[in-house]
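Note that one protein chain of the assembly has been removed; the remaining protein chains are unaltered in position.
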Amino acid sequence: MREGSEIPVDVLAAHVGGQVIGDGSILIQRVAGLESARKGAITYVEDEKFFEAASQTKASCVLVPEGADVKAPCRLEVKKPKLAFALIAEILHPPKKPVPEIHSSSVIAADAKIGKDVLIGAFVCIGENSSVGDGTQIRAGAKIGDNVSVGRDCIIHPNVFLEDGVTIGDRVILHAGVVIGADGFGYVRDEHSHHKFPQIGTVVIEDDVELGANTCVDRGALGRTRIGRGTKIDNLVHVGHNCDIGERVVIAAQTGISGSVTIEDDCVIGGQVGFGDHIRVQSGAVIGSKAGILPGKIVRPGVWWGIPIQPLDEYKRLNAHIQRLPQVREEVKELRQRVKELESVLLENRKT
Amino acid sequence: MREGSEIPVDVLAAHVGGQVIGDGSILIQRVAGLESARKGAITYVEDEKFFEAASQTKASCVLVPEGADVKAPCRLEVKKPKLAFALIAEILHPPKKPVPEIHSSSVIAADAKIGKDVLIGAFVCIGENSSVGDGTQIRAGAKIGDNVSVGRDCIIHPNVFLEDGVTIGDRVILHAGVVIGADGFGYVRDEHSHHKFPQIGTVVIEDDVELGANTCVDRGALGRTRIGRGTKIDNLVHVGHNCDIGERVVIAAQTGISGSVTIEDDCVIGGQVGFGDHIRVQSGAVIGSKAGILPGKIVRPGVWWGIPIQPLDEYKRLNAHIQRLPQVREEVKELRQRVKELESVLLENRKT
Partner (left out) sequence: MREGSEIPVDVLAAHVGGQVIGDGSILIQRVAGLESARKGAITYVEDEKFFEAASQTKASCVLVPEGADVKAPCRLEVKKPKLAFALIAEILHPPKKPVPEIHSSSVIAADAKIGKDVLIGAFVCIGENSSVGDGTQIRAGAKIGDNVSVGRDCIIHPNVFLEDGVTIGDRVILHAGVVIGADGFGYVRDEHSHHKFPQIGTVVIEDDVELGANTCVDRGALGRTRIGRGTKIDNLVHVGHNCDIGERVVIAAQTGISGSVTIEDDCVIGGQVGFGDHIRVQSGAVIGSKAGILPGKIVRPGVWWGIPIQPLDEYKRLNAHIQRLPQVREEVKELRQRVKELESVLLENRKT
């Protein structure tokens, strides 16, 4: 089912619960964008403003919303075209599944437990008492410490590092350069220097999590740092010690999360957001890119923006007020002039 | 003395200069947080609002401030409980000290000088004329260039890269993915393209420095980049060419420091702070997270905040003014109305 296999539109329609309008026997080999699609490709359109472009596409089939006015000869009507497109791509372009192999250069502790159909690439290390579940790929150069548990069907990309004691669930994807379980950033100062606050906890990454390239998740100081099931985190994100990130959370690139922050299920966090420590973000909150949140805050459901964060509506209103500042200043100036004139008139009146 | 050793409370008390209230012969095996602590653990409390919780802890001993009203049966009174806790953790949980070994897969130049009791992990490279001090660990996959000096008792974590000519002091900890000595970011433009400004200086990391995962410290363009003794830097921080970071400075995650910035001793820098080039931060300054500092600024001692930075008090005052903007606008509107009425009354008066 790797790219190159051919699947009839009818079969794809059954997979995504859609209705074919046109020739359901047409064979589809790949997904493609509206403009670059050619014969053999399926594409999708969701936004009405692209219906005209979708009518002109050279794709063999177009996923369209139910009843959409798109004129392509072969259409597949579904409730959510983009979702159906993603589901079809999972079939047409499954993740590369290399032949299982334990590369002769890898260094694996004698007591490590390696599952079935595992790929262990060149220059991989796996430490004592660690385990790797069935079907998992540990790609070239990844380093796994002692007492680490990696679940089934994971992809651990090149040069990832998993420190001692870390637990990784099933179907987890860790992109290249990810570091999990490094010491958290905590010190206690005396008169002369900084003493390391103990960083002896661990990290738990639950099932179906994906972490972007060069992202870092520190171990708990005393307890654990957790990334909940189905959460997706982008590149170059920092997750501090003892954070508890819930399920199905989405966090965009370069966001930084200080120690002991809780982000509940289903939150959406933009890029370059900064969290002070001990914040709790309640389920359903959405935090805009570049926002900053003060330590200890509780962030309620809703859309938040700015430094420090405020509800998006208030942020916009205040921003509009700021934009109008020059005008306010003009008005005040004018008022001063008018009041001055009133005062002089009254003064004159009194004299008379 | 690895985890699992048992130390009587009396011995710990002597180590941190505290007074035991209760049974000093109780054996302690590990540190733990107030809530998760069980038999065999020592915990601590510093803030009065947790005294009640500390009275209920299941820990075998609690570090408490002198004279604190905590009712746990075994208490250890000290001036600074958190500091004492860190000092005790250093004893109960010393850093893992693996058996010294030079892994057979490592590639070490013939003229490299390797000290005693050194660990060199799998897939490590050490270049020509480089040296590694006694007791240092170079973990799997770390790459060390030519003419690099690494001191004693350092921990160089997996996949760190030290470029040619870099100097690392004693007891330095470099977390996974750290890159030291890459070229600084400097170009001179002519009509057609950017020419690299020479990046031929070096980097000096002094004793007792700790750098977080995936942090980058560029080499000096012509001179050197320096990180002073005892300075602690978090994950994903960027330190540009020719920066001079003093001693005991603390820098939180994702902060970016442009070229030729000087940060004097004992400064504290938050996360995601941005420094323009050629800034000087004077000793004792504290810069809040997400602050931005314009090139060439001198930052005096005190607490600074915002973009561009201002003293925290002024920042708060201005922020309060901004929050009141809608009200000011209402007041101006109301004043306009009242002045208008005054004007019409006066006009009428004149007519009469």
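First chain written, first letter: the chains are A and B, and each begins at residue 1.
To be clear about the criterion, a residue touches a chain if its C-beta (ideal position, glycine included) is under 8 Å from a C-beta of that chain, and two chains touch if they have at least 3 such contacts.
The model shown is predicted, which means the values in this text are computed figures rather than measured ones.
> Looking beyond the chains shown, say which of A:R75, A:R152 or A:H175 touches the absent one.
Spelled out, the listed residue whose C-beta touches the missing chain is A:H175.
> Which of B:G135, B:G240, B:G270 or B:G288 touches the chain that is not shown?
B:G240
> Looking at the full complex, which residue from A:P8, A:G115, A:G271 or A:P295 touches the chain that isn't shown here?
A:G271
> Which listed residue (A:G127, A:G141 or A:G276) would be found touching the missing chain in the intact complex?
Missing-chain contact among the listed residues: A:G141.
> Of A:A14, A:A53, A:A86 or A:A320, which residue touches the hidden chain?
A:A86
> In the complete complex, which positions of chain B touch the hidden chain?
Looking at chain B, the ones touching the missing chain are residues 105, 107, 123, 125, 141, 143, 159, 161, 163-164, 177, 179, 182-183, 185, 187-190, 193-198, 200, 214, 216, 218, 222-223, 236, 238, 240, 254, 256, 258, 272, 274, 276, 292, 307, 317-318, 321-322, 324-325, 328, 331-332, 335, 338-339, 342, 345-346, 349.
> When the complex is taken as a whole, what residues of chain A touch the one chain not shown?
Given the touch definition above, chain A has residues 3, 31-33, 36, 80, 82-83, 85-87, 89-90, 93, 96, 103, 105, 121-123, 139-141, 157-159, 173, 175-177, 208, 210, 212-214, 230, 232, 234-236, 248, 250, 252-254, 271-272, 289-290, 307, 322-323, 325-326, 328-329, 332, 335-336, 339, 342-343, 346, 349 touching the missing chain.
Everything below uses one rule, namely that only the chains that are shown with their structure count from here on.
> Between chain A and chain B, what's the gap in Å when you average each chain's C-alpha atoms?
26
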